[in-house]
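With one protein chain removed, the remaining protein chains of the complex are shown where they sit.
Up next, chain A:
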Amino acid sequence: MGDFTAQELTAIFVMQGFSGLSLFCVFLLMALGLAIIFGQMGVINMAHGEFLTLGAYITYLVSYQASEWGATALTWYFPVAIVAAFAGTFALGYLVERFMIRYLYNRPLDTLLATWGLGLILQQVYRSTFGPREKTVTMPDWLLGSYRATDMIDIPLNGLFILVITLVLTVALFALLYRSRWGIKVRATTQNRSMANAAGINTDRVDRLTFALGCGIAGVAGAAFTTIASTGPTTGSLYIVDTFLVVVFGGAASLLGTVVSAFGIAQSQSILSFFWSGSMAKVFTLLTVVVTLMLRPQGLFASKVRR
């Protein structure tokens, strides 16, 4: 890279750092919901991507309504959309747990198949409701374009936005799990279900809310992703593989592990695809993950839990 000035290289370094950071946020947002469901409950939710898509569609509906109401509504609808996306997916998750998942606890293979089937059903429901074509979510102006720090450096505004959402959500989740009464109940249920039951914790209720919360977070992620990617019936399938990768690599039962693994995968992906082509970067990242998991099957952070 001899023919570039120091200024150019600094600019690229900064922008590249930021693009790695926003990839990290995307991975973390995708994985948080799944990490709760998979990590705390041991349920493999193959329909996670479809919950994400639901969040995206709710955002689309809100943006559509806002554009009917005019410019002011269009400027400020996004926070509303995020809340609506959370509420919608939370409710659907609650129902799914109540009528499907609860009958399948301790049967991981059956949950896997059942949730995959649910994912297919949801995809077709989206297709029948919204049509097979992708929808455009009209972005408010403050989310479009970039912040030009210097002449060379552009920081994408939607990247900053996702960064903020990820931060808020992660902190809130940690607080909820480790600083609230409800979090104690969740952790107690994870560690020893029958003991928690004996101590008077309604574990059925805890399960239901945990599952719904995980889905709600997926919904928020879906809403956030409308700023960077597509909204279509099969959008969820774009994310599901990476999501599982992050969660499994991080160690199933550890929220901290998910954060670290998302960071590692995102940075290696981002840096490698700068020097190589995108496909090769993916191959190399996957290889690293496979080798790591061969040497350390429990993932990066294993929790010491009596099963």
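In this section, a contact is a pair of C-beta atoms (placed from the backbone, for glycine too) under 8 Å apart; a residue touches a chain by one contact, two chains touch by 3 or more; residues count from 1.
Quick note on the criterion: contacts and distances are computed from a predicted model.
Novice: With one chain of the assembly withheld, which option in "STAS domain-containing protein", "ABC transporter substrate-binding protein", "Peptidase M48-like protein" or "Acetylxylan esterase" matches that chain's UniProt protein name?
Specialist: "ABC transporter substrate-binding protein"
Novice: Among A:Arg107, A:Arg148 or A:Arg296, choose the residue that contacts the chain missing from this document, as touch is defined above.
Specialist: Considering the complete complex, A:Arg148 is the one touching the chain left out.
Novice: Applying the definition given at the start, please give the residues of chain A touching the unseen chain.
Specialist: 1, 4, 8, 12, 15-16, 18-20, 22-23, 26, 124, 127, 131-139, 144-146, 148, 154, 156-159, 225, 227-235, 237-239, 269-271, 273-274, 277-279, 281-282
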